[in-house]
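Pasting a structure below so you can have a look.
For this depiction, one protein chain was excluded, whereas all remaining protein chains were kept in their positions.
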Amino acid sequence: MNEAKVSIMRSEPAVSSEVKFEEFKVPVVEGMVVLDAVHYIQNNIDTTIGVRWNCKAARCGSCAAEINGSPRLMCKTRMEDAGPEVQIKPMRAFPVVKDLVTDLSHGYEVAKKIPPFTPRPEMKSPYKIQQIDITRSKEFRLCIECFLCMDVCHVIREHHSDYFGPKHVVKIAALDLHPADSVDRSELLHNEGGLGYCDITKCCQEVCPEGIRITDNAIIPEKERIVDHVYDPIGRLIRAARRRKW
Amino acid sequence: MMSSKKQSRFAFPELFEFNWRLWSFVLLLLMSGAVLFLNPVSPYLGYTDPFYSPTVLVIPVVALFRITCYAYRKDYYRHVFKHPLACKADIRGEKENRPYSGERSFFALNNFHRYFLYVGVALLPFFYYDFYISLVYYSGYFTLRLGSIILLANALLLTLWTVSCHAFRHLTGGHIECYSCKVAPNFRKKFYLGQSFLNAFHEDFAFISLAFVIAVDIYIRALIVGLPIDYTFFKVLI
Partner (left out) sequence: MNSEPDFTTIKVDVLIIGAGGAGLRAAIEARSLGASVAILSKSLLGKAHTVMAEGGIAASLGNVDNKDNWKVHFADTYVEGVFLGNYRMSEILAKEAPDRVYELERYGALFDRTPGGLISQRAFGAHTYRRLCHVGDKTGLELIRTVQEKSVSSGAKVYDELVISKIFNKNGRAIGALALSMREGKFYVFSAKAVIVATGGLGRIYKVTSNSWESTGDGHSLAVRAGAELMDMEMVQFHPTGMVYPPAVRGLLVTEGVRGDGGILLNNKGERYMLKYSPKKKELDARDIVARANYNEIIEGRGSEHGGVYLDISYKGKKFIMEKLPSMYMQYKEFAGIDITKEKMEVAPTTHYHMGGIRVDPDTTQTRVEGLYAAGEVASGLHGANRLGGNSLADILVFGRRAGKYAAEYALKSTYLDVDEVEVKDEIKRVSSYLKSGEKQNPYDLIEKLRTTMSEKVGIIREEKHLKEALDIIREIKSKSGTVGVPGGLRFNPGLIACLELDNMLLSAELLVNSAIERRESRGAHARKDYPDRSKEFMKNFIYEYDGNKISMTTAPVPKLPAELEELIPKEEVIG
């Protein structure tokens, strides 16, 4: 049986400022993922390791962590790919609660600022919506809210700005592109959401476990909507003229 | 969370950092600019250098089209300003104490990308026109030469890059929330999907097309100094 060395970052800031790496030896079986290794340690060696997990099937997005420096889902990272030595850290963009568990409550607070789905008044239930109108929004509805994109975003991680962050832009894009929705959230994103901080370096897109093209399909289109409103005087004039129906 | 709202909108801290990559790039840009302006190339046997199509004066506008392109933006924010250099924790090159304003101050100018796009789109036919001219350069003949194929490839790459542009995609189909409410919904959606497919390769097109334009310029300059690197496939009477 193979054996792997798994090193886990341990800390509990509310109790002490000490941060240490503890190393454990874990037997590796075929198809094992990093989360299995953490479970092995938790069940057999140290029951106090704080870790979040739910479905172990890459559906719920609970077990995000930094594995060998890369933000990933523990349940979706195979031990054989992670190598014989695996280092696991919590998501460093967020305050640590304990060990691998971080405090994501700020993200949920931001989510509350986003205006909910507001159907156009002329929509009569049951809605008539065509399949071609839903595919764009559907891409963003794959979001499992794992916060990996938020973790890797330097605007949030290193600069602590008031940028809403990629996850919330994805949410906003999902709502804005809903064919029955009547609200345009791009101006909120421009002002309160701080989308201008995003410099489209696409790290969020690289780490998304659902393969959502966050930057190309959510952030940049929202930036273009902001351009429509804010940076495109000629376009605005043309649209205003069109609305007048001369 | 700390609020940075109070940061001046017109501070550009990133630009003040010493960065050999940025300044060597600026130097290179100035040198090549000097070459283009001080040593212009006139058409050679029907081959128009892409830098002079239709005139060398559009170069600044095209340069701005490139500079404000999302693909190049990503590249210089990453590799010039290291915001961040890479995504992995150990090689990010990003630090908490570095000032950062993103595209809220100086670089907010990048939002005018679509105006440069309009110029870019207007210029595209000229490259195909140059290709056509190279075919019928010898009066009374239709000539296919290696140079013509290079010009066509150049035009196609520039087209791919322009068509896959995020701003272009937004203007043609991306702003539409309800396709079925428009005329020819299926066509418009398919066009959007086609653009989105190309958009996935936008960064590749951006750099390949740039390299290609420079290569074509060097190719034509090489022909002018007399290097025998052209080849005529056929020449027929019309």
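Going in written order, the chains are labelled A and B, and every chain counts its residues from 1.
In the analysis below, a residue touches a chain if its C-beta (ideal position, glycine included) is under 8 Å from a C-beta of that chain, and two chains touch if they have at least 3 such contacts.
All of these numbers come straight from a predicted model, not from anything done at the bench.
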| item | value |
| --- | --- |
| Shown chains that the omitted chain touches within the full complex | A |
| Contact with the hidden chain (one of A:Met32, A:Cys208 or A:Ile226) | A:Met32 |
| Touching residues on chain A - with respect to the absent chain | 12, 14-15, 29-33, 36, 42-44, 47-62, 76, 97-99, 101, 103-104, 108, 111-112, 116-117, 119, 125-131, 134, 137-138, 141-142, 144-145, 175, 178, 180-181 |
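Definition applied: only the chains that are shown with their structure count from here on.
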| item | value |
| --- | --- |
| Residues of chain A defined as touching chain B within the complex | 66, 69-71, 89, 92, 106, 130, 132-133, 152, 154-155, 157-163, 176-179, 181, 194, 196-203, 206-207, 213, 216-217, 220-221, 223-228, 230-232, 234-235 |
| Residues of chain B that touch chain A when the two form their complex | 1-5, 70, 73-74, 77-78, 83-84, 86-92, 94-96, 98, 100-104, 107-108, 111-115, 166-167, 170, 174-175, 177-180, 185-186, 189, 196, 199-200, 202 |
